[in-house]
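Sharing a structure with you now.
As you look at this complex, bear in mind that one protein chain is not there, while each of the others sits in place.
Chain naming follows the written order as A, B and C, and within any one chain the residues start at number 1.
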Amino acid sequence: MSSDKKIRVVLIGGSGYAGYEVIRWLERHPQAEIIGVYGPEHELGPMDEFYPLLNKQVNLVQELFEPGKLAALGGDVAMLCVPHKVAMSYAPALREAGLRIIDWSADYRISDQALYEKWYVPHTDPEGLATAVYGLPEYYADKIANAPLVANPGCYPTCTVIGAAPLIKAGLIEPDIISNAVTGISGAGRTPNLKFHFPERNENFEPYGVDGHRHMPEMEQVLTDVTGKATQVLFIPHLAPMDRGMLCSIYATPIGDVTAEQLLDVYQAAYADKPFVRVRETILPATKYVSGTNFCDVAVRVQKGKVIIFSALDNLLKGASGQAIQNMNIMFGLPEDMGLY
Amino acid sequence: MSSDKKIRVVLIGGSGYAGYEVIRWLERHPQAEIIGVYGPEHELGPMDEFYPLLNKQVNLVQELFEPGKLAALGGDVAMLCVPHKVAMSYAPALREAGLRIIDWSADYRISDQALYEKWYVPHTDPEGLATAVYGLPEYYADKIANAPLVANPGCYPTCTVIGAAPLIKAGLIEPDIISNAVTGISGAGRTPNLKFHFPERNENFEPYGVDGHRHMPEMEQVLTDVTGKATQVLFIPHLAPMDRGMLCSIYATPIGDVTAEQLLDVYQAAYADKPFVRVRETILPATKYVSGTNFCDVAVRVQKGKVIIFSALDNLLKGASGQAIQNMNIMFGLPEDMGLY
Amino acid sequence: MSSDKKIRVVLIGGSGYAGYEVIRWLERHPQAEIIGVYGPEHELGPMDEFYPLLNKQVNLVQELFEPGKLAALGGDVAMLCVPHKVAMSYAPALREAGLRIIDWSADYRISDQALYEKWYVPHTDPEGLATAVYGLPEYYADKIANAPLVANPGCYPTCTVIGAAPLIKAGLIEPDIISNAVTGISGAGRTPNLKFHFPERNENFEPYGVDGHRHMPEMEQVLTDVTGKATQVLFIPHLAPMDRGMLCSIYATPIGDVTAEQLLDVYQAAYADKPFVRVRETILPATKYVSGTNFCDVAVRVQKGKVIIFSALDNLLKGASGQAIQNMNIMFGLPEDMGLY
Partner (left out) sequence: MSSDKKIRVVLIGGSGYAGYEVIRWLERHPQAEIIGVYGPEHELGPMDEFYPLLNKQVNLVQELFEPGKLAALGGDVAMLCVPHKVAMSYAPALREAGLRIIDWSADYRISDQALYEKWYVPHTDPEGLATAVYGLPEYYADKIANAPLVANPGCYPTCTVIGAAPLIKAGLIEPDIISNAVTGISGAGRTPNLKFHFPERNENFEPYGVDGHRHMPEMEQVLTDVTGKATQVLFIPHLAPMDRGMLCSIYATPIGDVTAEQLLDVYQAAYADKPFVRVRETILPATKYVSGTNFCDVAVRVQKGKVIIFSALDNLLKGASGQAIQNMNIMFGLPEDMGLY
C-alpha cells in the first residue's frame, strides 16, 4: 500500500482486556487507524468509560454493531473481538462489506469442522472456515499475507507451538509432549465471576481445566500441521496471582542422544529471522521479561533423559492483541513488527 | 458458666469471608462450639464446599434457616452474619428462641433510628434496637456483658475509634478529624463484581465511597458517645491490592501545645489493660503486623502542628470475626481473650 | 509423658519465616512450651522486634547460642532452624546436652553421606547422620517416635513424596516422574536479594534451579526408600508472586491400564489414617486451600495416557514448621495433630 494511506481498522468488541490493548497499540501504529468501534447493545459508550486509562488518548465510542452500516464505512480490516459463536455470526456480514477479518475467537482456528463442533458448538459459517488461515506468523506468514480471514491464535497454543514445534519438526523429540502452562488472570476476561474475584485468586496458585481445555485440540492441530508429525499434547493450565503473562514448561522425550547445545542451535536457526521470538540461553524465560511486549521467549534444557522447554509471552499481546497487529501488518504488506515495540 | 459446659453457638450465614474465619477460630476455642449453621436457600451445603480450606477440620453443613427450628436447638448465642435488613428480619425469631445475639450487620449499630434509616432502610425491629449494645469491648465491655443483642462494629469504625478516642476524650485534639482509611479486598465480601474482579484490583490503589460511606455516621456516633464530645469525621476509604488488613491514617488538630511523648502516655494509659490494643512507639502499625490476629495497633506522631494517628487491624478479625468472639467471651463471663491467639 | 508436664522446646534460630511460624503455633500448643531462643551474634534481641506481629503474644528474646549453657537449660528437644552446615556444627553440643533434635536444615536429610557431600559440603557430623530419621510422619512415624535426631524434610520433597509415593509403591506408575513445582516467595527465606526484591517478583512467574536443585536427590532418596523402587525425579521449580503455598503438578507414565477411580482408591487407602493428608476428588488442590494449615491436599487424574497428580501444601507449615511440630508430637507420644488446627 502507499505510504500515505493508513490501514482503516474496524474494531468489533472493544470492551475486553485485549480490545483495550489493541486500541492502545494501534494508536501508536504509524500506518493504521481505527475508524470505528462496534459492540452489543449492553456495552455501548465512550471507550474511556470502559477504560479510564484511555481518557485523553483516544476519542473512540463503541456504537451498536449493525451489519447494514458496514459497507459504507470503507474499512480495510475488521478486528473481530467477540466470543466464539458470536464471531461466526458476524463474519459473513463483514465479508460482504468487503472487509478482511482478523478473528480473535476460536471459531476459525480449528480447520476440522467436526473437531470444532466436538469442543464448541455447531459451526454456522463453513464458508468462512474454508478460507480461514491460522494466524501464527512464525509458521503461516505466507498464507496470512493473502488471507481473507485470519484466525488469531489462542494464547496457550501460541506459547506451546512456538516452544515445541522446532524440536518436533527436527525429529529430536517425540511428538507427544506435556505442556504445563501458567497464566495471569487477565486471560480469563473481564466478566466478574467468583473464580476470579480478587480474594479468591490473590495468594492462590491453582490448576484448572485439567479434564480437557479447549486450547488442547487447537495446539495439537497446529503442531501436527507445522511439524508434519501427528502430535499429542497433555495440556494442564494453572492460574497464578498476577494480571498478565504466560509461561509454559514443556516436557518431552528426546529421540536419540541430544544435547542442550544442539537443541539451542535448532531454535536459533528456526527463529533467526523471526522478530518476536527470542531464544534464551542463560537467562530463562519469565513472564516479567515479556510483559508489555509482543515477544515470545524460549529456552531449552536437557536433564534426566528428558527435554524441557520454557516458553513465555504476554497473554494480552503475543497471546492476543500484539499478534493480531502482527497479522495485520503481514496482511497489508507492512514490516511484520511495525508499531509493535 | 461452669467450665465443663461450652457455649453453644448458632451461626446464621456462614458462607462469607468473616463467617469462614469465625468457624476456624471457634474450632480452636476451648469453651465454645458451633451447634448449627443456617443460611438462605441458595447457599446450603457442607461448609467445606464453600471453603475447601475447612475440609477435614470441621464437619459443618449450612442448613436452611427456619425460625421454627431454633427453639429446639438449645443454643446460647447466635452469630448473625447476614446482610443488613436481613439481620433485623431474623433477630426477633432468635430472641424468641431464647438466644442472645451477636449481629454482624449494621442493623443495630446506629442507636438513633432516624439516622439509621437515613443511611440504610426503614428499621423493622425497633424493639431489638432499643436493647442493643455496641460491641466495641475496649469501650463498652460492661454493657456487653449483659446485653441480649450486641451489634458487632464495622471494621472502619473499630479502627478509627480505637485510634482517635483517647485523644478526643482527653481534650488533646479537636473533635473534628480526618480518617484516611485503606482496606484489603476481603472487606468487600464474596459477591463477584467487576469492581473486585482480580485484574481490576491488582496493581491498583483507589479511593471509593468519597461522597459519604455508611461507616461514617457510625464512627461519629461512637466517638461522640465514648468521648463525650460531639465529634465529626471526614472519612475517605481506599482499596489496596491485598486480601486483608486495614490501616487508618488519622489527622487531627491539637488543642494547645502537645508533644508526641505526652500523647503516647495517654494511649498507654487508655489501653494498658486492653489485651487487643498494642500501642507502638518506633515500629509503626502496618497491616502485616496485625494480619491473622485480633490486635489493633496504634501509634501517634506530632508534626507540622498536626497530630497524626496510625491505627491498623485485620478487617476479618478485629474488624469482624475476632471482635465477635471477643464479645462472646465477655457476654459469657470468660476471659476476653480466650481462644483468640 | 505425664499430662501435666509440657515438652520443653529450645529454639535455635528463630528469626526466619519458619522460625516465626513455629513460635506462633507452639504458643497455642497445649503440651509444649518454648524455654529459650538462641541465635548468632548479629541476630539477637526480642522476637517481636524481628516479627512485630508477635508483640504482646510472646515474650521471647533471642540470646547468643553458647553450647556450654545448653545442659543447664533442662530442655527436651531442640528445634534447630539454622542453615545447612551451621546445623551440623551445632548438633553435637545439643546431643551432649541431652536434647533430642528436630533439624530443619538439609544436613541430616540425605542418609548417603557421599551424596550429601556431592550436593552440599563435607559432612562434619557423621555420628549424628547415622542415627537421623527422615521426618516425614506419613511414612516414617514409627522411626520418628524414638529418634534422637529427626531431619525435618524439605518443602518440595514433602509435597512430591506425599503426591507420588502411593502410586509408585502400588506399581501403578513408572518410578520415573516429573515434578513441576511452584512455590511462594517465603520459601526463599528472609535474606534480601535482588532476585526476591518486590518489583522483581511481583507480576512475575519464573522457573529457577532448572539445572539441578538440591531437593531433587532428597526426593529421589525418599521415594526410593518408601516405595521400594529406584525412583528418578525430573524436578523443575518455579516462583509465583505470592507469600506462601506450594503446588506440585506431577506427571507419570501408568503401568498397564489404570483409571482415575482406581488411583483415587489407592490414595484413599494410603492416607485414610493420616490426619494431614486430604485426598480430593472434584475440588482440585490449590495453595489457598491449604494456606495457614498443616494439610497436604492431593488429587489424581488420568488423561492422554498419562497420570497427573496434584499436591499442595503451605511451605511454611506442612513444608516446615507444622511438620516439625507434627514430628515433635510423635517423638513425645502425643497425638500427631495436637496443636495443629
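The definition used in the following text is that a contact is a pair of C-beta atoms (placed from the backbone, for glycine too) under 8 Å apart; a residue touches a chain by one contact, two chains touch by 3 or more.
Just so it is clear, the structure is predicted and the values come from calculations on it, not from any experiment.
Asks: Could you tell which one of B:E33, B:E96, B:E127 or B:E206 touches the chain left off the display?
Replies: Touching the chain that is not displayed is residue B:E206.
Asks: Which listed residue, A:Y90, A:F235, A:Y251 or A:Y289, touches the chain dropped from view?
Replies: Only one listed residue reaches the unshown chain, and that is A:Y289.
Asks: Which of B:L247, B:L264, B:V277 or B:L340 touches the chain that is not shown?
Replies: Per the contact definition at the top, the residue touching the missing chain is B:L247.
Asks: If the hidden chain were put back, which of B:A93, B:V266 or B:L284 would touch it?
Replies: Answer from the full complex: B:L284 touches the omitted chain.
Asks: Against the chain that's been left off, what residues of chain B make contact? List them.
Replies: Interface with the chain not displayed, on the chain B side: 178, 180, 182, 184, 200, 202-208, 210-212, 232-234, 236, 238, 240-245, 247, 249, 251, 284-288, 291, 301, 303-306, 308, 310.
Asks: In the complete complex, which positions of chain A touch the hidden chain?
Replies: Against the missing chain, chain A presents residues 27-28, 49, 52-53, 55-57, 203, 275, 278, 280, 283, 286, 288-293, 295, 297, 341.
Asks: Please output the residues of chain C touching the missing chain, sorted low to high.
Replies: Contact residues on chain C toward the absent chain are 17, 184-186, 190, 192-194, 196-203, 241-243.
The rule is short, and it goes like this: only the chains that are shown with their structure count from here on.
Asks: Average the C-alpha coordinates of each chain, average all protein C-alpha coordinates together, and give the chain whose average is closest to the overall one.
Replies: Closest to the centre of all protein C-alpha atoms: chain C.
Asks: Out of every possible chain pairing, which has the most C-beta contacts?
Replies: So the pair of chains linked by the most contacts is A-C.
Asks: Where the centres are mean C-alpha positions, what is the separation of chain A from chain B, in Å?
Replies: 47
Asks: What is the distance in Å between the mean C-alpha positions of chain B and chain C?
Replies: So the centre of chain B lies 36 Å away from the centre of chain C.
Asks: So what's the Cα centroid distance for chain A and chain C, whole Å?
Replies: 41
Asks: Give me the residues of chain B that touch two or more other chains.
Replies: Chain B, residues with two or more chain partners: 203.
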